[in-house]
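Every protein chain except one is present and positioned as in the full complex.
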Amino acid sequence: MNDGVRAGRARSSVDQEDAVLPPPQLIDRERLEADARQLDVTWRDPGGLWGWLTTVDHKSIAKRYIITAFLMFIAGGIQAAMIRMQLALPENNLLGPDRYNQIFTTHGTTMMFLFAVPIMNAMGLYFVPLMVGARTIAFPRLNAFGYYAYLVGVVFLYVSLFLNTGPDAGWTAYVPLAGPQFSPGHRVDVWAQVVTFTEIAALAAAVNIIVTALKMRAPGMSLNRIPLFVWAQLVVSFMIVFAMPAVATASTLMLAADRAVSTHWFNPAEGGDSLLWQHVFWFFGHPEVYIIFLPGLGMVTPIVETFCRRRVFGYDALVLANITTGFFSFGLWVHHMFATPIPELGQSLFTAASMLIAIPTGIQIFCWIATMWSGRPRLTTPMLFVLGFLFTFVIGGLTGVMLASVTFDKQAHDTFFVVSHLHYVLLGGAVMPLFGAFYFWFPKVTGRLLSETLGKWNVWLFVIGVNVAFFPMHILGLNGMPRRIYTYLAETGWGPLNLLATAGAVVIVVSVVIFIVNVAVSWRGGALAGPNPWASSGLEWATTSPAPSYNFVHTPVVLGRHPLWDSVGPFPVITGLRTDRREVLVTTVFDARPDHRHKEPDASIWPFVLSLAMGVTWIGSIFTPWAVPTGFAMTLLVMLGWGWQSSRVTDVERVETEDRLVEAE
Amino acid sequence: MMRSRLALVILLAACSGRQNALDPASAQNRSITALFWAMFVVAAFIWFVVTVAFLVPAVRQRRTTREDAEPALELPAETSRRQTRLVSGATAVTVLILLVFLIYDFGVGRALATHPARALTIELVGHQWWWEVHYADPDPSKIVIDADELHVPVGQSVQIKLVSRDVIHSFWVPNLIGKRDLIPGYTSSIFFTADRPGVYRAQCAEFCGHQHAKMALDVVAHPAPEFSAWLERQRAPAADPSDSLAANGKRVFLSAACSKCHAITGVEAYGTVGPNLTHLATRRTLAAGTLPNTRGNLGGWIVDPQSIKPGARMPSNQLESRDLVALLAYLETLK
Amino acid sequence: MTAPATIDQQSLGDVAELPTVTFGHRTLMWWGTAGFMAIEGWTLAILLAGYFYVRQNFVGLPPKPLDHPSLGVPTINLLVLLLSMVPAFMAARAARRLDVPGVRIWLLITSLVSVPIPVLRWYELWALNVRWDTNAYGSAAWLLVGTHATLLLLDVFDTFGLTLFYWFKRMPVKAMSDVADNSFYWYFMVLSWIPLYLIVYLGPQFL
Partner (left out) sequence: MSLRCRNAGWKRGARRTSGVRLAALMASVVLIAGCEREARRFQESPPTASPTGDPLVVSDLQPGPAVVVSNVEAPYDDNAWAVSEGKSLYNAMNCSGCHFQGGGGIGPPLMDDDWTYGSEPQQVFASIAEGRPNGMPAWKFMLSAQQIWEITSYVRSLSGLNPKGARNARDDHMMRKPPEASTPNARPKNSTAPR
């Protein structure tokens, strides 16, 4: 231990902000207790329905986010089960083509837009502030607004589905099939608007996470000490900022316009171009995949560290891998279009890029394996999920490399080989780490541990189920089975493997049911966790489980990459933030030196109202373009109210401007 | 282990068939398949190595001594040096393998991109949900229009021109060549040379609406002389029915809705909405590879296509039973 | 709530002396604003890419027999926009000096100068001399100008709101920082318009 602290000190002594620190002084208990009580009064949001609607606590919002997104996982899973049932036998009549098209489109849309991206964002919104030792997130009201916008999208999609208005042109909504001529009615409009809502939510979350991770880190947490999960969230948030506008443009400003006000973006006869859609969509669509699984990789690191009892090997390599993956992911979209008439040279370039991106991912996997070798892994459920992730994800990654080859891709493209590949990558690369993370951080959210016994069942069935369900699809694809077909003739001989895949799907369902039972039982009845049940190293474990509304009594000070492993004796903190109002410490971007104190807003209803106003606008715009100006006016009024509320004179501030410091109201 | 052995068995069993990418019937697909197997073997090996690499530390007998339970913050120098060597070595190997793949792929791509100067040109038009096939010929009277069946000569390079009239479709004959999309507003083409006779099944590979699942195409590879003989037969107009029943059927065909959508060369039927029926009786399948071409199926298809291909453009026809019998008799004369 | 207190904590310093209101890139709001600038700028960039993509499908821009976009209104509006940056800048400066009367005056002037902008923008759309549903060129041009117009409108009303507040209610000193950020965002709206003006209105003359 001691050499560890010396290491921490030694490493930190090179950073000036530690050098200027005065000699530490112990804070006596009474003061701590008093501060905690005062902070609780200041930061707790009102109770009751009103409090529920107005809360801006990043934890309660993120908790809702996670729960809603997981419900979407279940909904999408039910659709997947229906698809598997329909395909289990040749010439099956369970679902007609019309119903089937709505189901598989909703499955894709739900899993990509309403489950995967939101739940990864939500994990960030919950844990990034805790991991960087902040009292809350940078823009709490924006955060709440984002959640409600997302919720509107969720409700809208599912109400439409039950009104026989579910989108039915595939989650990629290729034109001209999704255009006004071949998709009459409002089904595709629903898709376009749902996408818009989720874009808004994702962008709100991204900006929030970026600013929190860059400007609100605990003193001493210089860039080279940011936890890897936060790094992943930061990189992903930047990716969202540059990827999501593409799909928002494609769906709202191009497709919806084509369908509602007869623009000609995609009408070849009037100078439009159906390939334009594919370019813009995949410019978003490929980064999307990494937006979904980079956070997954970020969750693996703390789990490996904690259960191997070792610092992760190659922190710098892992950070660089994250960043380079983020960059490259914008340079591969064309490998989704190899079957379209585009120049050979361009194809070769994108092949090279698509293979290149395997390198950073490979490096990360090697680093984790090296860490495991140096330590003695404890096979808890989170760790088992990590092993399942390595086992499964590597297969997906390797088929990904195969698909990068233009010549082979033209055989596998749009077949069940690709279906299999993408499910290996997303279930293996994102969902398995996510389940691991659920088991790992559940105590921090609820104060109680999930049952390990059920957990073991959960992980084994899930890994087996996924592989049984999706491995046969590789072969089906090579045997000529295209994706998105609602049935197939017996003579194709695809029956047995499809039946096997369906069996695997059943196993997955069982596993997920076990998880739900586990949560239901443990939420109230699980073993009490205490602040740091896994003896882990991150700042989120330095406070109670569940964390109080104010996260930390005093802002922690960070002396190394593993705060709880590096510091010995009394926990190092910094004092002086006011406890009688919602004040957070803003630090500098690079070495996180204390810069100023910032007053965060109190509970507010306006985020909820604003999301409703926007909901009315977008949904109305499907039926009449006049909804846009009307809703716009409404939105402006709401923003006026929002501004009015936030510009109340509260108390005396210390203003620093043009190098002078003045007290003013 | 069990699972992977099972998978292996299935894999080996799954390497032949008339709609199978791993059962090549063309020079082009032989090189693609070779590339696939090369990548597959390497990938399988990598996966095996990685799996072993993380399973060993996970399962090896462990006695948790105190320094294991407590985080060892600084590893012994040689340990971390070994780690560094291993990780950078693995990374180097990864880069190397990717490089080899890349070069191999470019090689295959180059091979596929080289076409002979002159190739037989066939135009393929995608419709929701059937295929229209034009065999080009400088002499307009010799142009053949067929549907849902693509005939090619063995050993001769064929250029397929791809056009779509409505939405995006994709042409894919697994045994012969990778896919190419039919995109409205674009004309693209794809080359291949079948090198053994046979009937290969192709199926639309880009989601194109309700009946995407039932939009198949039989590709028939004949020896060259057989092919030209077939083409010659196709050029002939429909013979006039000899027996009275068939003659009756012809009247039905012209008076009912049929002739509005379907054309028959040599008859007053010019519809271009549906498949050309001049040589319907010679086709192997009906409704784009959905049904074998038998009298019963044909009757069922005419009377009630919507329960066979819900959403298909072919309307159901309420015909008097004797009219139907006559119509079938006539259609069967279209050899 | 007492659990954290059970962990002994030692203070390595005190931040009570730090300011609570600052300006510019030190503040969270500045970073948030910058983030949304990035998002909106990127959206316009993607639309621009779409504009050039469909442009390939036409021989000559604008395709015959359409007229070139007329330059009168757009040029006037461009000048008004550029002009409006001056009072915006003055307002920001006054805010930095915590000079409330100055902020009031300059905000008012900014608002007055921005009143004609949305109106001119409406005629600017028709100055394209093509309808959005005429062909893809029309669609691209309308969507480009229209999207920028929407963002512009939002910020104009934002300025109106601030002006309203500063004239009719007592504003907290931290709002000064918002005034500065509002000007900051306004510069972005104006500057991002210049390339669009050059490409959409002047472009057809030379491309």
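As written, the chains take the letters A, B and C, and residue 1 is the first residue of each chain.
Convention: a contact is a pair of C-beta atoms (placed from the backbone, for glycine too) under 8 Å apart; a residue touches a chain by one contact, two chains touch by 3 or more.
These numbers were taken from a predicted model, which means no experiment stands behind them.
Contacts of the undisplayed chain with visible chains (whole complex): A, B, C.
Residue B:S307 is the one among B:T114, B:S141, B:S242 or B:S307 that touches the chain not shown. Annotation for chain C: contacts to the undisplayed chain at residues 133-135.
Taking the complete complex into account, residues 98, 160, 163-165, 176, 179-182, 184-187, 258-262, 264, 266-270, 623 of chain A touch the chain not shown.
Hidden from this view is one chain, which touches chain B at 166, 184, 210, 255-257, 260-261, 271, 273, 304, 306-307, 310-311, 313, 315-318.
In the analysis below, only the chains that are shown with their structure count from here on.
Chain geometry summary: the mean Cα position of chain A and that of chain C are 29 Å apart.
Averaged Cα coordinates give chain A a centre that lies 37 Å from the centre of chain B.
Residue positions of chain C with contacts to 2 or more other chains are absent.
Annotation for chain A: residues 268, 273 touch two or more other chains. For chain B in complex with chain A, the touching residues are 3, 7, 10-11, 14, 17, 19-22, 29, 31-32, 35-36, 39-40, 43, 46-47, 50-51, 53-55, 57-58, 62, 64, 68-75, 79-80, 83-84, 86-87, 90-91, 94-95, 98, 101-102, 105-106, 108-109, 112-113, 128, 166-168, 170, 172, 174, 177-181, 183-186, 188, 201, 203-214, 290, 310-311. Contacts from chain C toward chain A in the complex involve residues 1-5, 7-23, 26-28, 31-32, 35-36, 38-40, 42-43, 46-47, 49-50, 53-54, 57-58, 63, 96-98, 132-140, 142-143, 147, 150, 153-154, 157-158, 161-162, 164-165, 169-176, 178. Here chain A touches chain B in the complex through residues 1, 3-4, 7, 96-98, 101, 169-170, 174, 176-177, 182, 268-269, 273-275, 309-311, 313-314, 317, 339-341, 344, 347-348, 351-352, 355-356, 358-359, 362-363, 365-370, 372-379, 383, 387, 390-391, 394-395, 398-399, 401-402, 404-415, 464, 467-468, 471-472, 475, 478-480, 482-489, 492-493, 497, 537, 562, 565-566, going by the rule given at the top.
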